[in-house]
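Every protein chain but one is kept in place in this view of the complex.
Now for chain A:
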Amino acid sequence: MKYSVFSILRNALTGNRAWTPVWRFPTPRAAYDTVIVGGGGHGLATAHYLAKLHGITDVAVVEKGYLGSGNVGRNTTIIRSNYLLPGNTHFYEHSMKLWEGLEQDINYNAMVSQRGVLNLAHSDGQRDAYARRGNAMRIAGVDAELLDAAQVKAMLPLLNTDNPRFPVKGGLLQRRGGTVRHDAVAWGYARAADQRGVDLLQNTEVTGIRVEGGRVRGVETTRGFIAAKRVGLAVAGNTSRVAAMAGLRLPIESHLLQAFVSEAVKPMIDCVVTYGAGHFYVSQSDKGGLVFGGDIDGYNSYAQRGGLPVVEDVMEGGVQLFPAMSRLRYLRQWGGIMDMSMDGSPIIDRTPIEGLFLNCGWCYGGFKATPASGWCFAHTIATGEPHALNAAFRLDRFASGAVLDEKGVGAQPNLH
């Protein structure tokens, strides 16, 4: 069923009894051309673009839980393309352009909201660094504006700009950045892929990867063996565990990131704001709750729940920036396990095993990448070659030294 204003009207007039399920619940077939492991944003987007752009529809997405149960449904929904290094800038800008046309492409309301992303600067040095980043973005054709303190104040009346230790000196604004309803991204891509014949296999955990003679043959799952000519891994925080099933050891550590939502209040923050002197960022959801987060917990974790020191740190940052937040109660808090790479940048590439492809290393910022990640991964799987847009996201860059380290902190994931 195509969604439109007419389908809403028609269904409203017929008591909403004619809506059909959004996707099928197929039984696994014995073999597929391509199996994607992981039904998060990246896996589902990959399936959609494989089917739509490359005509490969003999595809299964194998997900151990329900679709969207991982980080795609846990993140703070921010999208942006404000990167400095060329290997990243063009990729994330491609993602931004795909976001801009996503809802028409998949016929699903993902509530793409380009409300602007503002990074605050608190020192002259930081403002200079943002000027450099903004110039790099504009050279690459990405929008960026450097704001002074008065402009920031005009945008955010409740912001505390006069803290004596960390005054707000200005900020770097990307107006095309913003937020997207994360669950809808998973559901929309899933529905679009399903409509083109992709089998979405939920509650099916991959427990082994069969490799013979250096070639991948398929995956062992809790519902039996599924043969495949090509297997793509998009399992985010579980990448090391799943890749180990094929004997791969990776430059990845799994870390925990928390997020928080406050009670709903009237509009007080109409863009995304990041604190430049601590670990805190915030936006306000359409329901009115403040959605915010901060730093990762800092030590390896597969626990999917956070520790209290970071809760305190995030609240301190929030109250320092927006003193009015001290009067809010926070409603919910949760965590997700992220695949932190050694240079803070992702990997979309082939592997030494023929037919096995890898998509990982998204750290705390892979939601904004979802469309371009799926797009590039589909290209890499379909053609056997990386696209120019993901050419820098090679697996062997750590060995060769051609790393993509935006922060320049080296192989220590808890600093990225």
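Note that contacts are C-beta pairs under 8 Å (C-beta built on N, C-alpha and C of every residue); 3 or more make two chains touch, one makes a residue touch a chain; residues count from 1.
Heads up, the rule we're going with is that contacts and distances are computed from a predicted model.
**Student:** Can you pick, from "Xanthine dehydrogenase iron-sulfur subunit", "Sarcosine oxidase subunit delta", "Indolepyruvate oxidoreductase subunit IorA" or "Carbohydrate ABC transporter permease", the UniProt protein name of the chain not displayed?
**Tutor:** "Sarcosine oxidase subunit delta"
**Student:** Please identify which residue in A:208, A:247, A:288 or A:309 touches the non-displayed chain.
**Tutor:** Answer from the full complex: A:309 touches the omitted chain.
**Student:** Using the touch definition up top, pick the residue from A:93, A:143, A:253 or A:349 that touches the left-out chain.
**Tutor:** Of all options in A:93, A:143, A:253 or A:349, contact with the hidden chain holds for A:253.
**Student:** Would you mind spotting which of A:25, A:66 or A:299 touches the chain that isn't drawn?
**Tutor:** Selected residue, touching the omitted chain: A:299.
**Student:** Touching the left-out chain: which of A:34, A:240 or A:390?
**Tutor:** A:240
**Student:** Please output the residues of chain A touching the missing chain, sorted low to high.
**Tutor:** 238, 240-241, 249-254, 298-303, 307, 309, 342, 398-399, 411-414
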